Structures are given as structure tokens and as C-alpha cells.
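Scroll down for the structure; my scribbles are underneath it.
Of the protein chains in this complex, one is absent; all others appear in place.
Take a look at chain A:
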């Protein structure tokens, strides 16, 4: 057992006030540990906590009892049990989620993210890495570099961690062999260069036995470098780098306690700011001057990256949550199309063209992702062609947002370049993304203002535009009912147009098939076309299965409030299948037709349609009359 040099520092007992002042000035290092299953991550962290005396007697007593009961180290203390917190993982002897640990030495406070090695939990590793200054990559000396080692090294580098420690663990099981260590370091060097890691610190250790953790080991006389703890305590972390960059602060909240005070609260992402500095609010581009920096501890002369503050301006300038306050002469860019590197984190693969929430800084917008340009094979760094991104895939793709956002490339600014995608239906965080650059296309295509707008078009036709969106299973009666509705509207001198699923696929969408991605693109195009027709003043009827809620909601969001009328043609599958007007169900059941809605592709019924028609109880004409009654008047 190593010497307990890290806690009971004499100062605590002798002069607590002096100790407190010293502790108050400690810096902070956040790091992650990653490696493959059984590389001994949990054991290493347990060891760091134990050797820095962060484990109390009652915890140690519980640990000793647990070690004997469920430990994997015989009668010896199993440090892994300290950190494998959940009952589920203790039973299975694995780590299933990222866990955060804390310890401190005389010079630093440490926050450790313990990230699991199982491939299916790579998303947790990315989560842990996103806030880390340093990564400890563990290798089992007996096994050398594995797939997971490459994946984790690549991810750590991708997330922007510049300090990498290669901890060659379990040296006790290879007789502390220098040649084993040297070979692993050589192998890793060759791999690391290939992905752009230019420097790393290799260390021979044993988390279980304690070699080179807090004290130099007598078992590795051939190693003269620092111990792991000594390295963590002294490694230079570039904490001041963000301060040297131009000032940026995403606005979180507008503080208005009364009419005399209006402040903008946020966490400073980069740079420094002081009263009198000229600032620009983006995306509007309006400028003002900082009049004061307000905190409860008094007004500040200056504030720096990493501080949470409230800024007041000299003038009344429009500024709200989602805006970015930047130094006036050097503002960030604004764009709506980007190339991004995306790590997919959800069990449901990415849907090309689907609308997701995109959160970047404090901005929340709708965004769609194109098919990836390529995905990265993390073992070989090869670029592979792919149609989508599955769980744990890393790919490069174009992202388009529904309105311009303020951004910087991730390499320049993690706050304004790092994003998450959120599924609009499940609300899950499905991906993390890093913006590489904006596409010139977005900078060069501008909206052309025209003099005759949608109001003028509609007024001439003496009607209010509508999109009557019929959705339902194949054979439910969408086209038949839509046709009846259009006939009635025509008799009433309304200007209409019926977009039918089958007909559109003969022309505009004849390049699309029936995969999930193609179905989404099909509906996106129809939605955009329906919007153009509504802008032209028409009452548009569409008859498409449109099986996914997310795409129907996307079309709704394209139109002014109230113009999108979702009509659910509610026909049970048995009834539609029994009708089988086109013989498609029969083909689908026999396997001759793939991806058929209701059979081997899902249909998501509307939750709150504006109109529902039941075709079991109503004839098509009755259904049409019901719809007409609901949508009148149309002026």
C-alpha cells in the first residue's frame, strides 16, 4: 500500500485558516477515464480516491464487506465496487453509465468522469469528454490496443481534448516488462499520429497494486517519468485560452425587475468585457455600449470567460434569449446551412430530412440533416459511404436550420460550435454535433422580396387559403373523400387544387422510393409545394398516407397558424386490408412489396387532428359533407 501522502496535510490541524486560503485558490482539472471493458477504469478511480484519502472509514468498512460478498478480487479490497454505484451494474460487474467523482490534492481539485467501455454506451463517453480538459486512456498491458482504445482516442481528440494520458494498466500481470510497455507505446504512437494526436503522456501503472499512481514504483526502475497523480497535479491546462478570444456571451435570460432595470444574463463563452466596450447583438446586428456589469456582489470592472454575469447597455436595444452579445468590431457569423460532424446517440437511426430541434448555446431552432457525406470507421479512420447514422456512428453531414443562427466553428469556440439534436416527438437528445463551417450557398442565397404577396393573391380569389391534409392508411379512402370535398368546393366557386400521392409520384417525386428516408423527402416536397399553392391563394387538398407525425408537424410549421387542417381518415387496418382496392395489401403480405405502411412500416396516427372522419360509419359523401361543415366559412 502506498503512503497516504495526500490528505492529512499538517496545515489542516495546525492552521485551518491558512489551509482554507490555500484551498480557495486551487485550480480545477476535469478529466475522463476511458478504455475497454475490464481495463480497470473503476479500479483506478477507486485507487485514486483511496490514495488521496477521499474514502472514509465507514465507506471502507462497507467496501471490505462488499468485496468479500460480491468482489472479483478474492479476499482483497475490490476498488471497483466503490464506483460501480447502481445495483444493476454491481450484479453484472459492469459500468453502465457515466459517473462523476471528486477528489482534491494540495494544488488541485479534480472532477473525474468515469466513462464505460461498452460500445453501446459510447454516447456516455462523448458526454464525459465534452466537459473534460484531459483524457486518461487505459490499456490492459496484456491486450494492447483494442478497437475501443482507438474509438475513445478518436472521440477524445474529436471533442477537442488536447491532453491525453496513455495509462498502460495491469503492469503487474506482465511482470512489469519494459518491452511490453515500449511496444504498446510504439503501437499507439503510430495510430495517434494518423488521427492528429501529436502528443500524449504514456505511464506504466497498476491500479490494483498501486504502482506509479501516487508514488513511483520500485517495480518499474526503467521508468523515470512522473506518477499519474503527479502528472494530473502539474499538467498545464489551457484555461486562459478562451479569455484571449473575442468576447461572446449567449443571452440566457432578460432580467427586468422593474421599468428602470434591463439586464442580459449569461455565461461568458469567450473573451473579456468591461463597461464602455462597444458590443453588437446578433443576429440583428444592432450595436450598443456596455454600461455596467451587475452581480449580487457588486458591479464588476471587468468580466472574463467562464463567469456568469448580467450586462446592462447604454441604449435601449432589442435583445432576448437566443441572441449572442459580441464585441462590436469582431462579431461571429450568422448562417443557416453548415457542415457538421455528428455523433449519433439514439437507438433510432437518423431520419434524413426529418425536422429535429437543434440547441446551440441558448438558441433553439428546427433543423434537418442531409444524408451523411461519409461516416468514419474508427478502427481504420476510413471514410465509408452511408445513407444514415445509426447509434454510435460518427459522420459528416450538412445541416440546414429554419432560421439563421449565430455560430463559430467548433474548433474556435465550443459554446458556439457545439450542438445537440432533440427528437421532436420523444424529446430525447439524439445526437451531438460540431459545426465545421457554414456553406457558401447559405451566404449567397437571399430571400427575394416580391410586391404581390399571399394576401393579394388570396384577396383576388375572395377566399382564405387552406391546406386540407388528409392522412390515413393505404385504402382508407383519402383520395376518394378528398375528391368529393374538392367537387363540393368547386361548386361553391372556390379555387382549389388536389395533390394526390400516386399522381405526384409519377412526376415531381418519381425519383423517390419507399424507404423511410424517401418517404420523409416525399412529404417534405409535397409540404413545400402545398405551401407555395397556399401562398398563391389556393385551397390545397393533399391525399398522402404521410405515416410519420414529425413530417406532418413539419408541414404545419411551414404555414401560418390555422391554415393547416389535419384530417385523419380513420379506417382500421382490417377494414382497409379487406377493401384492398389496389391489391397492395395482398402483395405486402406475400412479401412482394416491402416497407408497406401498416404491414412492415409503422403508421403514427394524429394525436389531435383538426378533423377526424370514420369511414366505417360514414360514406365518402357523408365524410366530405362533414369536412365541408367543419372548414366553413372560408373567408
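The rule is simple: a residue touches a chain if its C-beta (ideal position, glycine included) is under 8 Å from a C-beta of that chain, and two chains touch if they have at least 3 such contacts; residues count from 1.
By our rule, contacts and distances are computed from a predicted model.
Undergrad: One chain isn't displayed here; going by UniProt, is it "Sulfate adenylyltransferase subunit 2", "NADH:ubiquinone oxidoreductase subunit M", "Membrane transport protein MMPL domain-containing protein" or "ABC transporter ATP-binding protein"?
TA: Missing chain, UniProt protein name: "Sulfate adenylyltransferase subunit 2".
Undergrad: Write down which of A:201, A:219 or A:243 is the residue touching the left-out chain.
TA: Candidates A:201, A:219 or A:243; residue touching the omitted chain: A:243.
Undergrad: Check each of A:189, A:219 or A:252 against the chain that is not shown and name the one that touches it.
TA: A:252
Undergrad: Of A:147, A:234, A:308 or A:330, which residue touches the hidden chain?
TA: Of the listed residues, the one touching the omitted chain is A:308.
Undergrad: Tell me which residue among A:428, A:459 or A:582 touches the hidden chain in the full complex.
TA: Candidates A:428, A:459 or A:582; residue touching the omitted chain: A:428.
Undergrad: So one chain is hidden, and I want to know which residue out of A:41, A:123 or A:524 touches that hidden chain in the complete assembly.
TA: A:123
Undergrad: Tell me which stretches of chain A touch the chain missing from the display.
TA: Answer for chain A: residues 7-8, 12-13, 16-17, 19-20, 23-28, 56-59, 62, 66, 83-88, 90, 96-102, 104, 109, 111, 123-124, 126-127, 130-131, 239-240, 243-244, 252-253, 255-257, 261, 263, 265-267, 294-297, 304, 306-308, 310, 321, 345, 357, 359-360, 362, 414-415, 418-420, 422, 427-429, 432 touch the chain left out.
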